[in-house]
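What follows is a single structure, written as structure tokens, with notes after it.
Every protein chain of the complex appears in place save one, which is left out.
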């Protein structure tokens, strides 16, 4: 079991333009839903994309994994929860998507990101203090 | 009737992820199709987005107009033709979308872009030579 | 000046995945923002996409016009207001996009939709009671 280092969540209503011809949200659109929850999580440790850039790093996603258990329908209301579970060498975030009405879990996912130093263009094999310091600060909450 | 200053076109097969729950391409996706044809047209005058940036300008779209006459179906093959029709004060491009199988015209559209000087952040009310020179050179073809 | 027959609005925070390489929301993404406001407006007269289908009609968009006055930045908060201004022969909706912080209007747009009878596949040149009755009922509010 991973210790949760930071957490964030969003509520989303599935829009018409995400529904495919089978009447469910096209599986690729989930990547947006995950990103919105991750953004909420990163807000909690003051490290959104702009702050990342200001700190001298980008954090490209190097791995994405989604396990879809139940489809999403038009106008279904979901809660997406993002949990930061690793920061030492990479930023790993776990996600769960819940149906708000029933509380049922519909989808699980995770992403992995690594620090890319903007000046040098180099990937880092240990996360910079710009991240770990923020997580340590948040952990004291 | 506008004189055509430059022309470009692309062929596209409508992908599954652009089809909505009514079984037709969602109207917002056409903006991508137009952009692909505009890119082909701009290639013909050596002025793609990277060349724009190198020339010191961005060209934000300030107006978009689409008139949809016939819907697009899954895997339908279309030809999108872009024609540059104004360059003096702004870049106006007209588009026509054709069904390849029948030759029938399905959609008309136009976009208007203006030059934004990257250094100053100022909009220009006359197009810079970076564009007009290229069009003049191309017109000699 | 058009009489406003129904109105709806949404608040949106511009997400990372809508930002292009120039640092602004790509112009094609606005079509989603307009649709969300139109959905809110249609909710007010009980006529969302599912209700449309149940009533025997689809309402394809036959015209889209957007006039962009100011770009949108990452995480900018906007309010999108949709107003139904015509229903007799077609459904015309006007949109205004405002920056929430300043109240400034950033973009104007309109869409036109027509009724398509699902059984026959025929376009109607007069809007069916399924729409006009709802608008009349709402107008009595």
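Note that the chains take the letters A, B and C in the order they are written out, and that residue 1 is the start of every chain.
Just so it is clear, a contact is a pair of C-beta atoms (placed from the backbone, for glycine too) under 8 Å apart; a residue touches a chain by one contact, two chains touch by 3 or more.
Note that the structure is a prediction, hence the values are computed from the model and not measured.
Listed residues A:4, A:51 or A:66: the one in touch with the omitted chain is A:66.
The set of chain B residues touching the chain not shown comprises 15-17, 31-32, 35-36, 39, 48-50, 74-75. Against the chain not shown here, chain A presents residues 21-22, 24, 27-28, 31-32, 35, 49, 58, 60-69, 71. Even with one chain removed from view, chain C keeps its contact list with that chain: residues 16-17, 19-21, 23, 26, 28, 74.
Note that only the chains that are shown with their structure count from here on.
The chain with its Cα centre farthest from the Cα centre of chain A is B. In this structure chain A contacts its sequence twin chain C using mostly the same residue numbers, the overlap exceeding half. Among the chains in view, C has its Cα centre nearest the centre of the complete protein Cα set.
Rounded to whole angstrom units, the spacing between the C-alpha centres of chain A and chain B is 34.
Chain B and chain C have centres, each the mean of its CA atoms, that are 24 Å apart.
The residues of chain A that reach two or more other chains are 16-17, 74, listed in rising order.
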